[in-house]
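In this view, the complex is presented without one of its protein chains, the others remaining in place.
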Amino acid sequence: MAHSPRRLRSPTTEAPLARYALMTTAFLFLALFLLLPLAAVFIEAFRKGSGEFFAAFGDPDTLAAIRLTLLVAVIAVPLNLVFGVAAAWAIAKFEFKGKAFLTTLIDLPFSVSPVISGLVYVLLFGAGSVLGPWLKSYGIEILFAVPGIVLATIFVTFPFVARELIPLMQEQGTGDEEAALSLGASGWQTFWYVTLPNIKWGLLYGVLLCNARAMGEFGAVSVVSGHIRGLTNTMPLHVEILYNEYNFVAAFAVASLLAALALVTLVVKTALELHYGAEIAAGRKH
Amino acid sequence: MTTSAAASVRWRLRQPSVIPGFGLTLGFSLAYLTLIILIPLAGLVWRSASLSGEEFFAILADERTIKALEVSFGTAFIAALVNVVFGVIVAWVIVRYEFPGRRIIDAVVDLPFALPTAVAGIALAALYAPNGWVGQVLNVFGIKAAFNPTGIVIALVFIGLPFVVRTVQPIMEEIDSEVEEAAATLGANRFQTIRRVLLPGLAPAILTGFALAFARGVGEYGSVIFIAGNIPYVSEIAPLLIVIRLEEFNYGAATAIATIMLALSFVMLLVINLIQAWSRRRYGYGA
């Protein structure tokens, strides 16, 4: 009678031993380099108990840092949101000369070191510049003040929204808009009732990533801030100061708040990808 | 035909379209781009151009500058190599294997994108310092993993991993299983199939991932300075040296270092784009 043949391995998988070795390698690597640092933030923050942890937030300088971080994000993110939508509209809905070059320019801040992103504003508004002293004569402080921090943050988070929207809107084409216009809708109506609903999840996705970077930016902000406690310290800068003062619990307590923000970002991001994958477009790269 | 004949004489910025808002959106985008990005960057270039050639090269010939650039580029290169090896393995495991928690692992890869660099920096420093959890273990083997170039590599591995995984992963997902089966029917064993068929197909993506991780590593600041030790000539990175020069109000030196870093990263981006274009033309795929 026909005997049952020994199970042959599918030609498109590895031997079980190789498979387990690869999985173990990947898990160990991720644990060592990603999960352990994340865990360390929370463990260090609670090292001396929750009392010390919450005491860190009683410090007025810490509260000022949190307020400043929120303020910067509230200004920078909407500006980049408006820019992202406008740029995506121009690039995705029209054919014009120099389009590829413009797209490349939008990505530029990604390839610039954060320190250099800050440096360019120091050169523009600093003591040796033309603009800085002139503005100062009118009482306007850019550098080592909130406007400088906002500018540096806008610079580093500049491409996030545009980058998500451009491929998405290119994929969607112009058919819906043309239909709406042919039915008598005005340009604004077309945008509000046709385009925006089509891109809302991609938009949210871009805003999410933009916000995470805006609140967490360190290098660029560090260069322009001047590190004035209670005035020009954002949360990441405050973490640095506390850490350098060996106030580890407070440093990690503030850091844990930022880490929690990162976790929330990841969860929402994953949920968006899971439920609206197609509506966020192919661009998973950053 | 008659109208297009007239129009073709005139140079036109854009193709005609019924959709409104071109002038408004493009105008706003260009103005914003110019104000936020182009003018400040042009300021940097202008500032560096106003240095005389001699001044410029004197700054770059400074031993400390050279060492800092060496440290930045060297550690970023090593970290990007490490990330290529482990990033490809991580992407493979996520794409190919079914296991509980696969989605969580997939999401965790993005952690370095989401976690502020300063937070990552102090966490890594706490872990890999000689008295940290991992540092203690490594100490037993005589390995010092913080406050030296090794520490910088560790921080840059953390920062660069998602660049490799997220570039390779979508290309890996698109691999047609027929290609692997074809190799098998032709007698190739699994190792030969991976080495000669799958990895070469992924090469453009791997190269791009490497370049992105490398470029990011060269400019990285926040996650590095806490674990690097920042010893001049040994573990002082170029971005930190820019900050130090700025604090000394030595704008010329800061500008020169920044210019050379910018130039090198642009050259690299250009090279990558060329490789991509070449690959797409020849093989019909890039990354």
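Before moving on, here are some points about what is shown:
When the chains are written out, they are named A and B in that same order, and each has its own residue count from 1.
Going forward, a contact is a pair of C-beta atoms (placed from the backbone, for glycine too) under 8 Å apart; a residue touches a chain by one contact, two chains touch by 3 or more.
Here, contacts and distances are computed from a predicted model.
The unshown chain of the complex is recorded in UniProt as "Sulfate ABC transporter ATP-binding protein", chosen from "Sulfate ABC transporter ATP-binding protein", "1,2-phenylacetyl-CoA epoxidase subunit PaaA", "Xanthine dehydrogenase family protein subunit M" or "NADH-quinone oxidoreductase subunit J".
Across B:G21, B:G87, B:G151 or B:G201, the single residue that touches the chain missing here is B:G201.
Of the listed residues B:L81, B:A184, B:I244 or B:M268, the one in contact with the hidden chain in the full complex is B:A184. Taking the whole complex into account, chain B touches the unshown chain at residues 176, 178-179, 181-189, 192, 196-197, 200-201, 203, 282-285.
The working rule: only the chains that are shown with their structure count from here on.
Once the centre of each chain is set as its mean CA position, chain A and chain B turn out to be 16 Å apart.
Only residues 13-15, 17-22, 24-26, 28-30, 32-33, 36-41, 43-44, 47, 86, 89-90, 92-94, 96-97, 99, 103, 105-120, 122-124, 126-127, 132-134, 154, 157-158, 161-163, 166-167, 169-170, 177, 180-181, 184-185, 190, 215, 218-222, 226, 239-240, 242-243, 246, 249, 251, 254-255, 258, 261-262, 265-266, 269 of chain B touch chain A when the two sit together in their complex. Interface residues of chain A, counted against chain B in their complex, comprise 11-15, 18-19, 22-23, 25-27, 29-30, 32-38, 40-41, 44, 79, 82-83, 86-87, 89-90, 93-97, 102, 105-106, 108-109, 111-116, 119-124, 126-129, 151, 154-155, 158, 174, 177-178, 181, 187, 190-191, 209, 212, 215-219, 222-223, 235-237, 239-240, 243, 248, 251-252, 255, 258-259, 262-263, 265-267, 269-270, 274, 282, 284-286.
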